[in-house]
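The complex appears here without one of its protein chains, the remainder shown in place.
Chain naming follows the written order as A, B, C, D and E, and within any one chain the residues start at number 1.
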């Protein structure tokens, strides 16, 4: 059977910091360095969402890119763009807002809605800077 | 055994539209939106071809990038560059010229020639825009 | 006085061909090569619009990027995206749809609306491919 | 005389918001939209610093890229990277932290040190996102 | 269990040539083309190192990007940047300095140190030009 994956890129600009409330200030700066700056810093995040499915011959695809774009807009961009990841995003409360936790959080927000649309979420990739990114493939 | 993959990028600029002859004009625009524009639109496509093999110690590779480039030129760029994907490409006749169908078509054009060269086609990736791409890994 | 320029990027995907009605088919292919393909080809165009102004202290800018984005959307993206530049764009009728003529056309569409907003259009840059672009700075 | 310019790119990740203390909350959101989010947002800024000079034949340049990099590091990256532009940067206090004001601020921080090194600052370009940037060429 | 991968990009600029000492000059040029130029040529290499691990809740990651960056700096950038890959890198002596052999060499240099840090090296990707790259996933 001929399965393909499609990938859609989206972007959001957010503030955050890395900080463990259970640690002293000294330890926070020792572990997180400048990422612990009290007054926050921020990033232009780039997210790549990859879904898998079997092509419908009448359309040439299994999911319209426009539909994928709309789901990412609703469940990723709306809650994260121009927000503070530590303060404004309920599903990140109590977690470090590392790119690693964030990529898992995005997966968990998107996955049920993609499943409802009948396709399989294969990977979420999240760039924090041009040099650093994280990938999540779901629980194994 | 030490296997590597190599990936070569190529580009082609083509016109196309999404249109299902069996549907009314109304339904075509409802499903395909502006991609159904009668007079076509177009893209700068970027294709990434990934092949796998075992390194020959005398050369340091299993397939010369120049050879891979030439195969992509002959079987992808020649038939697709500065063409209309719906009208000028026999192996796409009767199919939607979606990026999903196109990436499968490119695989099928290239694969026999790569097999003849003794290496394994692992993936074809095709970008339609900077935000949208499709991957095909062959039938599973 | 402290003047800055701001630049906004936008994108549109269009079909076109280069063809001179006054010439034989032979001469058209001799001059325009594969760009003369009867059935069209297409591009992902990228446009960069640069405007100049003097900063208003109360906002920190002279024109909101959101306003610039909206003007580009109305006068560039709406008429050009998912269109055929030769057939669907009245202000290009009778002209070659080269990147050179197109960048001038975009300038002429945008300039009056930017002037009305009180800022100066400084440059329009238009990429046709990653290797080719044209700039227009207005009549001199 | 043979003059060239050289340009060095640098990056910094910072939080900020657009907010005018003299305005109501309502007006702030009306003018600045989501950029006024109370809890900040942030960006990966990219700065391009262009300087002009006459080549010294013994070295092949007028200013070592390493020296230019060090000046940008000291006067741009150190004060701005992983910082809050509204709260952590004395030379931006009392100003909107728009990309337009920021590019002027960077010019003013760098210019005296470049002049001391005997070269002319020609332009500072600052990207806030892949779609938006500002240029400053000094007072005219 | 929730595993993620993180990827760090690094760069190095090096000279090299492809040349087989056991072959005639004629055969070398026939096989390697301009890559056999006696006086060397060079590249801006880009390497992407991907490691896998399970997130520690107290930090939000399994390996600090700063630590990964430092390991790449010590074992990849230091020995390769501004070097001649054929003459200056002991662990490449006697091998063709193809991107394929180089990506394996980088894996072998990095892997023991990543294992010591408790994480799994998943892939090394190496770009030689914007059009050519190689991936290595370890011995299988």
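One rule holds for everything that comes next: a contact is a pair of C-beta atoms (placed from the backbone, for glycine too) under 8 Å apart; a residue touches a chain by one contact, two chains touch by 3 or more.
The shown structure was predicted, so the numbers you read here are calculated from the model rather than taken from an experiment.
Asks: May I ask you to name the displayed chains that the omitted chain touches in the full complex?
Replies: It touches the following shown chains in the full complex: C, D, E.
Asks: Just to verify: which one of C:39, C:66 or C:101 makes contact with the chain not shown?
Replies: C:101
Asks: I need the residue numbers on subunit E that touch the omitted chain, in ascending order.
Replies: Within subunit E, the residues that touch the unshown chain are 11, 13-16, 34-35, 37, 39-44, 81-84, 87-88, 129-130.
Asks: In the complete complex, the non-displayed chain touches which residues of subunit C?
Replies: 18, 20, 22-23, 31-33, 95-101, 103-104, 130-136, 139-140
Asks: Identify the residues of subunit D touching the omitted chain, counting contacts across the whole complex.
Replies: Where subunit D meets the chain not shown: residues 1-10, 50, 55, 57-62, 64-66, 69.
In the analysis below, only the chains that are shown with their structure count from here on.
Asks: Let me have the rounded angstrom distance from the C-alpha centre of subunit B over to the C-alpha centre of subunit C, please.
Replies: 29
Asks: For subunit C versus subunit E, what separation do you get between their C-alpha means, in angstrom?
Replies: 42
Asks: Hey, what residues on subunit A touch two or more of the other chains?
Replies: 130
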